[in-house]
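Please read the structure below before turning to the comments.
With one protein chain held back, the other chains of the complex are shown just where they sit.
Per-chain residue numbering starts at 1, and chain names A and B are given in the order in which the chains are listed.
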Amino acid sequence: MNDILLFTVLTLGLLGTVLAVILYFVAQKFKVIEDPKIDLVEDVLPKANCGGCGFPGCRSFAEVSVKSADEKRNLEGLNCPVGGNDVMKQVADILGLEVEEQEPLIAVIRCNGSHANAPSKVLYDGPASCSFAHNLFAGEGGCQFGCLGLGDCVVSCDFDAIHMNPETGLPEVNDKCIACGACVKACPRAIIELRHKGKKDRRIFVSCVNKEKGGPAKKNCSVACIGCSKCQQVCPFDAIIMANNLAYIDFEKCKLCRKCVEVCPTDAIHEINFPLRKAKAETDQTAEKKERAVKEVAATVSDAISPSVNESDTENKA
Amino acid sequence: MNKLRTFTIGGVHPKENKLSEQSSITVLPLPKQLVIPLGQNLGAPPKPVVKKGDEVKTGQLLARAEAFISANIHSPASGKIAKIDEAMDASGYKRQAIIIDVTGDEWVEGIETSTSLNKEISLSKQEIISRIKECGLVGLGGATFPTHVKMMIPEGKIAEYLIINGVECEPYLTSDHRLMLEKGDEMLVGIQIMMKALGTEKAIIGIENNKPDAIAHLKKLAVNYNGISIQPLKVKYPQGGEKQLIKAVVNREVPSGKLPIEVGCVVSNVGTAFAVYEAVQKNKPLIERVVTVTGTSLSKPSNFLVRVGTPVSDLIAAAGGLPEDTGKLINGGPMMGKAVSSPDIPIVKGSSGILLIKKVESKRSTPQSCIRCSKCTVVCPMGLEPYLLAKLSKLSVYDKAEKERIMDCIECGSCQFTCPSSLPLLDFLRLGKQRVGHLIRTRK
Partner (left out) sequence: MSIFTVSGSPHVHGEENVKKIMYTVVFAMVPAMLVSIYFFGIDAVRVLLISVISSLFFEWVIQKYLLKGPVTINDGSAIVAGILLGFNVPANIPAWMIIMGSLVMIGVAKMSFGGLGNNPFNPALVGRVFMLISFPVQMTSWPVAKPLFAPQLTDAITGPTALGLLKEGVDAGKTIEQIVSDPQMPQYLDRLLGNMSGSLGEISAVALLLGGIFMVYRKVIDWQLPVSIILTVFAVAGIFHLIDPQHYIEPSFHIFSGGLMLGAIFMATDMVTSPMNMRGKIVYGIGVGLLTIIIRLWGAYPEGISFAILIMNAFTPLINNAFKPKRFGIALKK
């Protein structure tokens, strides 16, 4: 009995020792010499592995950061959108560097072609995939630039930050958004843009990406940007760029003065999280006036660009 | 008597519904305005050579092909260029188009408009090809590949057979059928011209057995022409697919990713053969084509000879008007055609038919889960596994999809047609093909 016990203990003990020695040498041989800073950096990262920084995961971001710090002594072009400035500051501290404060970004949907604004002209019957529908046709509302409303962006979001609003048929971004950029890549029509979150979450942007001339754009969608340049004229900071019949507000230059919002004849410029303006009682009359103004502007703009637009407009209606 | 042939892998039998089979080709009057999109051919669109306000005559060059794979566009009527602007294409996207206000039908000098048959082929091989190029011919089967490019055989290859596609395997469509019956002689001369251009001794016309009158008619005529024979084929979709047709007619398999010339074949459509005749013998550019307008709810399903640029709504009106219960308007046949969003689009060189589908039939059934019945695999004419490819594409596993040969898919729709669970297989296959194609291009 004792013999057996002794034998077992001895064999197992010996086996353990031998294997431990082998393991030690193997571990020595295959040891990867890695900068310990990489682990430290990785520890402070959020570990969402979302790819928002442009690298495949938090580990590779850490590696690149350490490399950049070693070689260039800066962290240029590196930013963890999930962690934001706090995390980047911690990373910089570990690496003994200073980091510039980055303005936080958020995804913005630049289309307001809701069911009401851009009524359906055709029915789509197929899989809920924007990228497929984009290849198939212009869209239910008829606008070839606008949102298809099938939710590729919603599927792409890892942070539960973007959802379809069934009433409008458009996606909506909530404050969980960390600007990882997944939806920007997923949208086949490049409608979503990452913009400055803005002070107190206030933003002003042109909610349209339609590059058509005023007439055709307005035909499909009542809130399309018609390229009238009124906003550009009124902007005191040169923040508005006109290109391809479309206004674009440069968020680096925009000081959120809201002048452009007021002049936009089609309400294509959106302001978010601003306090209500002093109530201007808009009677039916003024609304009508506004409507007329829109038409006039659209007409003059079209004329200015190409006199033929009006003809096509009437022809198409006929 | 030839035995009935067909291709070996896969295939389906959709209901034929050839409603307009007996209606002879009627010429449609010119519309008031023509919209001529520039991108009517596979490859680069040609560049306009006219400008707003120009007076043009029928057959005058409107846009010249500058790229290698491109085709000229000519004016389908005489009139004034109203504008060169964006106009809606079949998918609803705005594309560049030339819009002409029609004033009449005055032809450019040098085009013969008589219908007398001219059998004498006087032009040389090179002259034929340059005439075809000048006249802006494209494949009229639907792919709209510029014909002159097809006629130029690459160095070191020999075109042993010219295979003429008279299959018309798409249900409903009858334009090729009517053309074979009514313009048989012209078509055969056109085939002889192509044979000369290609240096081919043998031409075979493949016709499905559901058109016995066309087979009999062409057999009778073909006796007078050297080297042209008729091959009746079993009815099976997609026999009109280039690779399937070659397999069916000469029993050769085009290797994956290669062109038919690899096995010594050139395939052309019967409509193209007729257009070649008109271009070479009459110097007439491609400005009109036969279009079937059909649908079970339509009062007069017909075949029309129409000028390119005529709005689809004109054709529907001539065929009895748009029925109230129309749910879907299809440019092409029911298997591969494209659903369009509005009848205000123009007929282009590649439009072979306009099909109206009733509202009740236009909705797809709700997709159920895949029951792995393998019917899609059985019917796939390319021997692919659509269920797998659709899933890979849905999950964005594009490298695996490429290995499973997604690029071989010819988008014939047999898989989706047969799927008992009504899954949108082809939709996902298309998406996958596009993505994989993009990956392959960026790799280079």
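Definition applied: a contact is a pair of C-beta atoms (placed from the backbone, for glycine too) under 8 Å apart; a residue touches a chain by one contact, two chains touch by 3 or more.
Nothing here was measured: the structure is a model prediction, and the numbers come from that model.
Although one chain is omitted from the display, it touches the following shown chains in the full assembly: A, B. Considering the full assembly, A:123 is the residue among A:9, A:23 or A:123 that touches the omitted chain.
For the options B:216, B:371, B:395 or B:440, the residue in contact with the chain missing from this view is B:371. Although one chain is not drawn, the whole complex shows that of B:137, B:249, B:339 or B:392 it is B:339 that touches it. When you scan B:28, B:128, B:357 or B:436 for touch with the missing chain, the hit is B:357.
Screening B:254, B:348, B:392 or B:436 against the full complex identifies B:254 as the residue touching the chain left out. From the options B:6, B:144, B:310 or B:416, the residue with contact to the unseen chain in the full assembly is B:416. Contact between chain B and the absent chain runs through residues 9, 12, 14-15, 92, 171, 243, 247, 253-256, 258, 322, 324-330, 332, 334-342, 355, 357, 359, 361-365, 368-375, 377, 380-385, 387-388, 405, 408, 411, 413, 416-422, 424, 426-427, 430.
Taking the whole complex into account, chain A touches the unshown chain at residues 120-126, 132, 136-137.
Simple rule for what comes next: only the chains that are shown with their structure count from here on.
The touching residues of chain B, when paired with chain A in their complex, are 33, 52, 82-83, 85-88, 91-94, 339, 341-342, 344, 362-364, 424, 427-428, 430-431, 434-435. On the side of chain A, the complex with chain B involves touching residues 121-122, 125-127, 129, 131-132, 135-139, 142, 144, 212, 216, 306, 308-309, 311-312, 315-316.
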